[in-house]
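A single protein chain has been omitted; all remaining protein chains appear in their positions.
In order of appearance the chains are A, B and C, and numbering begins at 1 in each one.
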Amino acid sequence: MSLKEGDYVLLLTSDEKSYLVEIKDQDFHTHKDFLNLKDLIGKTYGDVIYGKKGEKFYILKPTIYDFIKKIERITQIIYPKDIGYILLKLNIGPGKIVLECGGGSGALTSAFAYIVGEEGKVISYEKELKFQEVAKKNLKKLGLLHRVIFKNVEVLENFEEKEVDAVFLDVKTPWVLIKGSWEALKGGHPLGILVPTANQVSQCLSELEKCPFIEIEVVEILLRHYKTNPERLRPEDRMVAHTGYLIFAKKVFEK
Amino acid sequence: MSLKEGDYVLLLTSDEKSYLVEIKDQDFHTHKDFLNLKDLIGKTYGDVIYGKKGEKFYILKPTIYDFIKKIERITQIIYPKDIGYILLKLNIGPGKIVLECGGGSGALTSAFAYIVGEEGKVISYEKELKFQEVAKKNLKKLGLLHRVIFKNVEVLENFEEKEVDAVFLDVKTPWVLIKGSWEALKGGHPLGILVPTANQVSQCLSELEKCPFIEIEVVEILLRHYKTNPERLRPEDRMVAHTGYLIFAKKVFEK
Amino acid sequence: MSLKEGDYVLLLTSDEKSYLVEIKDQDFHTHKDFLNLKDLIGKTYGDVIYGKKGEKFYILKPTIYDFIKKIERITQIIYPKDIGYILLKLNIGPGKIVLECGGGSGALTSAFAYIVGEEGKVISYEKELKFQEVAKKNLKKLGLLHRVIFKNVEVLENFEEKEVDAVFLDVKTPWVLIKGSWEALKGGHPLGILVPTANQVSQCLSELEKCPFIEIEVVEILLRHYKTNPERLRPEDRMVAHTGYLIFAKKVFEK
Partner (left out) sequence: MSLKEGDYVLLLTSDEKSYLVEIKDQDFHTHKDFLNLKDLIGKTYGDVIYGKKGEKFYILKPTIYDFIKKIERITQIIYPKDIGYILLKLNIGPGKIVLECGGGSGALTSAFAYIVGEEGKVISYEKELKFQEVAKKNLKKLGLLHRVIFKNVEVLENFEEKEVDAVFLDVKTPWVLIKGSWEALKGGHPLGILVPTANQVSQCLSELEKCPFIEIEVVEILLRHYKTNPERLRPEDRMVAHTGYLIFAKKVFEK
């Protein structure tokens, strides 16, 4: 399958720096070399292309993981280690209707939109217009803009939607939206929350106890990279120590 | 949406033990109470049903996470913390063709089948017939059996498929299948491997170096649960310390 | 150096179960075999002794680590992973005067008493007499009872001591003793606190901010054991996920 104008590729230099680029008539410069991106037309994922100075560039298929890592961001984004777990806990799959509040730069929105497919839908609330504009650009790159309904609204109490399959909250004071999330959800369906501090976890737990939510779970996920020398296998020297605490619960009609 | 015979529900007791059950004319006993499962007909997810002794059972929508946790297993299964990350790294989404080798009891197979949707397909190799029989039962429960092509074959070198979107290996000696995985993959597309020991990681890395694979990553993921008392927030006393090392790479046509 | 009556040894069976025993005329039974402990007299650490059924017992020198792990306990004890770090942060060494409050079963007391040597001293407050009786028995086994001044007192505000080299608090509401700890400490010297919950950490931090304490540090320590098969190196399946949060600070005369 030959690459064509408008396709996105992940370009990898010989020292494994990677760049997410769109194929169009434009020069692209790295610390190693440069090339005109239209020269990618007719190539295939997996091919090598040479820069003007003779450096190799590997042409890779950008995965949803790559899109998230390379996303244009003006907010803290949610990490793949957390997104993967959120997808499973919230039961995100083709055809699902997912509501998120605090869409930010659109990292999680992208993953949701990718997985719900053509039959599904993501409703993304974000009170900051400039964040949402970035999110829209990111979703457009992925070709998934049509799967997302963006709402530039600050929700104070209730969402406009009912009977959604899952709700995710990534805002400063998620506890004020827990009752509203309950209203929006289908019975027996899951809510997810991300907060950076332990104090916020306590506040969410207190609020969850007041509403008919059960199967409450609080977790944190740590990801450790290893150096890839087979003769000297060992973890990297440093790692991300914390992104946030994840909270999950399911709506019931009475407790 | 009323529940009907054949539907699966997650039943939760008041002390939060959960059970994945199919609605049919059958008594269901727990340490707390019992009920006849056909009494669930006409109820809705989120409802409460009372057992014969008056105990509450919450009726919840089983998520893909729940299905994986409650899967019938005769092998070590892959954990949700790892599955979530694998989905993103392997770019699993609606319409994808995924090949896995070492399907085991079908935990990862279930997640793949759930996410690829009606247009996608999972090819699942497993040399042990009795493992594959269990996997088939598990996929049937999920209603996703038709999305999986099961192959009860021990692959020694090459897979029958070409141009698949992703390959995942969960076998004892994955290094012997790395070349075969390369042959099966589309250019620029991802391979994933799970191995429990550091020695196996080294052997895989040595083999990956010999083939045109790049962007090699080795990670491990740790998940820590917290107790959910808001006044006494703290991690659980014990946790799973290790499930396996995850290895990822992408195929290129030359290195 | 021959072993004699009254010495303590760590006996290890062939399947590596270990037992801390005192040499005296008494039968000692394990799941493997039994022996009379006076038969250890005249042996040396590192020797093997055979039980009455012919099973091997290895005679090992009990380390301070072993004493702590084998301590008689009626309270939650502090773990070696935490104790080691506490020793360094509190600058415990020969000749130091250390005050602890909440001595419990005496695990940390033992480590302190071991390290401060004959010239040092440990003052150990504990309001529960029955805990302190156990701690005394444990210190006696180690031969270090004379290095500890036990005080069976509930401290409400201030300690009787002044100018101590270090203070450690392991009580339910350590924040009420932070001012008292400041009074007891030498200028520029360290305070340590252990608490199990995040809420307690916040309360301690709030109180530490009000007193002239600086260089405040909060940490948690995770220890992961590996299986020792060189051909199949991998972490143990499960681990201790949490013991407590450690808080440290140093006293200054003004902030």
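As a working rule, a contact is a pair of C-beta atoms (placed from the backbone, for glycine too) under 8 Å apart; a residue touches a chain by one contact, two chains touch by 3 or more.
Keep in mind it's a predicted model, so treat the numbers as computed, not measured.
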Which residues does chain C use to touch the chain missing from this display? 9-10, 12, 16, 18, 44-48, 58-61, 63-65, 68, 80-81, 83-91, 93-95, 111, 114-115, 117-118, 186-190, 198, 201-203, 205-206, 209, 214-231, 233, 245, 250-254
When the complex is taken as a whole, what residues of chain A touch the one chain not shown? 196-199, 224-225, 231-242
Tell me which stretches of chain B touch the chain missing from the display. 198-199, 201-202
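FYI, only the chains that are shown with their structure count from here on.
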Nearest 5 degrees, what's the C-alpha rotation angle taking chain B to chain C? 180
More than half overlap in residue numbers between the two sides of the chain A-chain B interface, or less? Answer same or different. same
Chain B to chain C: how many Å between their CA centres? 43
Between chain A and chain B, tell me the centre distance in angstrom, where each centre is the average of that chain's C-alpha atoms. 21
Residue numbers of chain A (touch at least two other chains): 198, 201-202
